[in-house]
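Heads up, this is only part of the complex; the chains shown haven't been moved.
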């Protein structure tokens, strides 16, 4: 399993969220793009990891004084410490960025522990510092207020909604400049394989378009001429 | 406990959500009004009951074909059948009314079972029929599409967010023409008592205002004259 | 064709938008409910008719002085005069109710001409008067400003978006208290037939639920006992 996971990740690292979206669309999954989140940093690396989730509900004032963090069992802190190696911490902040989901200390800790990234449909504080970490992070917009202002961490690793997408623990989460896609774990391997093939084809098309060829017949591949050229291109080692 | 619950409910039945909101505001709880929901019917009765919760996440297409309802364990149906007598079913629909949270058959069943009401921060289908039931129901707006279109029922009786309010199982839920307030269970009795007193005072004020008196000194009660009159009014049986 | 259309309409008159939504969901059509519109009147009659469409774009000030209405070819007025008997005028107002889509004079004219109803994803002016007409009308909210303020009528009877739904001329449009569903013309007959059957079943279920039976096994129909009872009920003339 671990080995499979590594293979899947290696493939997903080479494909884009747009390609994954098309691949899932063909399977009838049209709602796997986390809406409205954007990458904080400017890294070109693709984020790939299994989802480890954290659920927030609205904060009730009496339950969320600053002292709650002294509780060593506070779910936000526990989630950070327990997020497995290679996983992406995905936070359900109810699409609300009016208070932070987390700040630079927690995100740094997550990075140090070996997580693959962090995603919230809310916002991060210390966003300037987070943006400079060599660690993929996605949010809606910066937000200085402490999470206790509006969010109470309540559950770890249960199915959640994030940016209007269902995220189940273990789903594969992929992020690039477009944003973040969620791939159901049961089809992750076949999706990774198909996306890799699609990516080779897209590279071929882009090469041709950059040479000035029109897209009709080439994209999608319907003209005999282009079908043959693509075949030859691949045989010549194109990808 | 059951007896206490009954006493609390009898008192809450006589007070308004506005009075409860002020009472909770004084205790530092400023975010207990479920935002954006409205009553479907035109009944004048106040809805009162303990919260029994249902959590929805976004629907993934492969997990939500029409056939899922054949599963006798489907959480939406189970929630309706298990909602205790005198409780209010509160649904976390992620503020999304683009598909229904439930329809008239489930709501009728809930009524028949003895529930006290139903609240969603999404929408109901068959809203015309639901509006005519002698049963309190609150939603954002009508919505014909089946819940499977956008919602997957995932958890029963866990803490949820509903209309931007934290709702814990067992909280007291009160609804009138303004909408729905949520009272933490641990302070419900004192809140009910205080609200009843506040209501008597408000009735006194309204009586005076309707007679043409100005509000300053009367509302709030700061003038000696009005303090004495209110005392006399209460002694004369006013409430 | 005309005859078919009449038959379809008679059937659709007896079913709800919620039932239609489920029927279309089963066929993979999940986005046929016009989002956010509500009925102005309080009539209990179901609106049914073929879509006749009108498309608005944003109004450019120099092209939309009050004088444009003197042009006998102005598309808004032409659309009203040309909307066929039994059709529903569906207006693409770009989900914008900050200015009116039409007012009581045009809506009255439409009614007099024999149209079946009017739907806009904007708002109507003179909404109090329109609400009292014996004519189904659906909008987002009342809006006093003349349509020229924000809308320019540009096209008649082309495919449009209305409330985030694709509406093609000739589609069947059905409205009730929940709002408005759009049925592709090519499947309208089979949908009408299936919905009528579903409605009979739902009536059976509601009858049983009102008698106090639980929904599991009954809704959907999975228990042998209920399957037989339903069969008997239908044979006894139930519908």
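Side notes on the structure shown:
For reference, chains read A, B and C in written order, and residue numbers begin at 1 within each chain.
FYI, a residue touches a chain if its C-beta (ideal position, glycine included) is under 8 Å from a C-beta of that chain, and two chains touch if they have at least 3 such contacts.
Treat the numbers as computed from the prediction; the structure is a model and nothing was measured.
The complex is a homo-oligomer: 3 chains are shown here, and the full assembly described by the structure file contains 6 identical copies.
Here, only the chains that are shown with their structure count from here on.
Residues touching across the subunit B-subunit C interface largely differ between the two copies, under half of the numbers being common to both.
Centroids built from CA atoms put subunit B at 37 Å from subunit A. Between subunit A and subunit C, the centres computed from C-alpha atoms are 39 Å apart. Note on chain placement: the centre of subunit B and the centre of subunit C lie 32 Å apart, centres being C-alpha means. Contacts with at least two other chains are made by no residue of subunit B.
Note for the complex: subunit A touches subunit B at residues 27-32, 57-63, 94-96, 152, 154-155, 158-161, 164-166, 184. Across the complex, subunit B meets subunit C through its residues 66, 69-70, 72, 77-78, 80-81, 98, 100, 103-106, 108-109, 112, 125-128, 131, 141-146, 148-149. Those residues of subunit C that touch subunit B in the complex are listed here as 16-18, 20-22, 25-26, 30, 33, 35-36, 38, 44, 176-179, 181, 202, 205-206, 209-210, 212, 214-217, 219-220, 222.
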